[in-house]
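All protein chains but one are shown in place.
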């Protein structure tokens, strides 16, 4: 059932002016030349709005609706209680409060810095980056500041594997670096010879995720670290796949110098349809002085304060990042503890392996961990995904990484039961047996049928104003 | 999409005994002859349960889904903020707490007693009855105790109009009374001659709702009150239709001696799919000593205490009734105040009249107020209702009151906009034009198609245990 | 007026704009809404209740500031109302507005989700009690007991009138029961207890053919676990009376199955799972033997099929109910506690059978542990009754109980006073830290 736009339900124009009494019966308190003339927006009642948004919510598939095996996106169940702790009124404080008056907030952040350091094997952590990509950018900026500080400002290249997340490339570019793309070897891992060739005295950093986007552990990680360090570069860990390794291996122990954590992927904060996230960054001692300001420290006597790292890059967010997300992160880690975190990675890897064993599509690279990339073969992976929607499940990430033709990048996470995985496998296999025409017609059982992307991009209609102009 | 029963997802049997270690690794702390042998229930994880109940919720039509014009049921929008105040931790106290330690709770209840007294024109109020029918029963018991106290225990009849709510009959019967049924006159109101005939020295009370279930105001209410009082009977007001009169007329002013309030119908507390409700009872001074115990009073100096009315009928609930519902009631009234409450009845009556003017079905009785009873004519009213479901709206109450053939008892309430009423009218009118076969096949666009009521009642399957026995 | 909709006066929840109101009035042929009211002048009211309107924010602040006047006490209270921890997911799921804002399921085709949840709730109680039928809720334990008595009245095989209840029965339950039977010829009589449990010999002496129902509780209101329930069942059976047993889902997870001790009806408060402390708001549990199918009070959800032969659920056997059968209904109950039943089902499902059994076992162990600890204090003896206990027990104090309780309240703890020198103490929802604090406070108070 179609839900009209709010503007299709009502549009009311309110006049503004020194002599136009507003709804409150008073004239504008400002001279007319400082105000707009009018404001035209929907004016609807609470019951109408509640129904509008309730209806909209019913047209959305969330993790509470069913499996969501988006490879590399790590959609796991978001424990409900974390919403409760984020809503505690005592946590609703202004960022400019005196440090003495927000000791609780500072202690929680301090403890979270500590938790994350332990989990990543890192010496110092900033919680300021408001998303994973922002974390990458901080890492890049920290690396740049470090090199600059050491008189090595000439380093202008960041090496990124071909199969890396798009944000790695973009974050490095935003940081002003030339991006050197690194091909994979035949087994889907970093090609050491290619790496050797790419490394130079101009290398600022190598950005790596491990396991990589094929789910494979970079077995040569120690050698890679040595190679990068030998040329004076830094090793950056993209935390997108950290859920695979929790308690089994730590980036710090593998030789990484700097990393970001995707708290939604690893610590189950809700994705909210595209954020807010948080992308804390951990570094080794040597890089700690360059982290964003402020961080939290303690005098060891239950008193907490903000401080500015010695060579800080400054700020990357107007205040302290996404507080509400950080509270949930803290609560999740405190709930699970050592055993829970370690169990999460075990079950995530078991689930991926089990699911792969049940589906008829070929999985060319292994041994994978928390995710695998199957190939749709002769089918179009994007069509496969659309068709899977008709079976009541969410499809995997498609057509990426490109190293696998018609990739179906699949990550069930630890929260799916065997029953659900069996249901998911059944959906994969049902689609595997269908013809192209059926796939191209899909989806047919969803709120909307296949949506025309080309027309959306060719003649962009980005607001209800544009739509109503069109109609006129 | 079918959602399996929890028991179809899992059934786990846990053994219990002195020598059977439980899940906590310990044996039973009780001798075996005091314990059961085992417990067999579904053992599912949090993510599985969240999806189960999320899915179930998606198969329910609520007031947040659209109009819900159930005549006499008064389904209005439940303001979201009332949930917040009901969830305040300070309100979560045990009923056996000392009065000194729960002054806030007692003050809120005291104020609510006062609010309800003002709204009904009543002198004293009890908040204990946990639902409207429980309120009726309290009213009946109070009436009985009053007559008994006055040496008139012989009064053994309660008069109830033919068109009254079924609970009136049942509550009077539960109170041990003979129910004398009163026919309506040609205009759909109390037949004064029939009332005269029914009244006698055996009359304990007349139960009346006003406006009545046809939405008509009992214009002779003063005369009726006099007639009842003349034979020594009491006049009982069924508050089900109070939303029609808020601020326009008060039961106390009309001569009623005792009344109950349906807080869900009048004060917008959520119905919760069948409760919890609350059915406070208001009475005139003369009956106050008979109210249930305890009530709340104040020394006028901001100190509140519980007290036992002199001739109390005792208790009708183990503790103090449905507290969480009472808090929401209080909040709703405090939010709306005089203007809001009065406006609610105005808009409720306007909406009913407007909707009736838009539909093609005949409405035989008028002038109605907050609700009207249309006749489906040659169509089967129950089928009409099923078919309306296909148009995405909830149908009215059907086949009652019986005074209107194939009744469609319709109450839109004040919360519906003109747009929504137009949509609702369109649904009525679409169905009005359809043939019986179409109606009998309806609904076809709902989660379940028409459900076989006969088979459900003939071979009752009331638990998953019965279902699984059947399958064996 | 921050946050208010544009309707400066009137109900904030009525969506009419001025234009719409005018159009609607025109459509109905009236000039003003007042014309639509057919109220004789003599009974007209001027709308002045004297109740101030408030913004949403002000209203929230009002309730908050009122409730803030409650003292912040650690409650070691029970006696029929318990503050077990309710998992967060229960709030989040039960508050989904489809559950919260729907009506009774008279149109089952658009109510399948709620019906299924209630069906699962009924099934939970069937497993817990061993009886074949459970309705989908009454108001609370007291009213469920009242309904049990009216059921006994309807199905009685004798002309008897006696309903026997323990002398320990909580006043609220006793009094409610009296009101429920006031319209019948039943009379409520007490039978004695001994050391916190049924005095079986005395009960046996008191039973005759006039007995229509015998009621017992397990655990008792004093937290003791009954040891000879099956003999009560036999007594009732022999007398042709119903055996009604009071209990709750946590107790039933561990204690003897009602069906195994001959219970015909089980009542009690099921909201020990699902509801936090809420000033006594509850959920009436009601289960009984299949024999009484047509006489059960309250709503029943049954499985059926839809027109395409798929499984579907519906309210069933509605001819028992007041909206159809009127004065011949099996009860006057209409709105019940459906949403609380939903919460209870959710909480139980979250625990699973192992969690439920564990919770009950912990209730036994922790009560016994605490009794032992307070027994070690000079001037305190616990438990008073030489029985097993579940989650609460009675302690004897040398000093006046009322004074001790007041002193404890000053220190932040609430307990029951159940006799001149008797306190009752409940561990149900308390954390270990809270219990430690309590023992410390008690030791100071009795010193």
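Some points to look at:
To keep things simple, chains are lettered A, B and C as they appear, and every chain counts its residues starting from 1.
FYI, contacts are C-beta pairs under 8 Å (C-beta built on N, C-alpha and C of every residue); 3 or more make two chains touch, one makes a residue touch a chain.
Everything quoted here is computed from the prediction, not taken from an experiment.
Counted over the whole complex, the shown chains touched by the missing one are A, B, C. The chain omitted from view is touched by exactly one of A:113, A:126, A:171 or A:209, namely A:171. Only one of the listed residues, C:11, C:74, C:97 or C:150, touches the absent chain: C:97. Remark: the residues of chain B touching the chain excluded from display are 10, 12, 23-25, 43-48, 50, 54, 79-81, 83-84. Chain C meets the missing chain through residues 1-6, 56-57, 60-61, 84-88, 92, 95-97, 350-352, 354-355, 358-359, 362, 431.
The rule we apply is simple: only the chains that are shown with their structure count from here on.
Per-chain Cα centroids separate chain B from chain C by 18 Å. In terms of their C-alpha centroids, the spacing between chain A and chain C amounts to 46 Å. Centre-to-centre, using mean CA coordinates, chain A is 48 Å away from chain B. Taken residue by residue, chain B touches two or more other chains at 46, 50, 54-55, 58, 64-65, 77, 79, 415-417, whereas all remaining positions touch fewer.
Counting partners per residue, chain C has 12-15, 87, 89, 91-93, 97 as the residues that reach two or more other chains.
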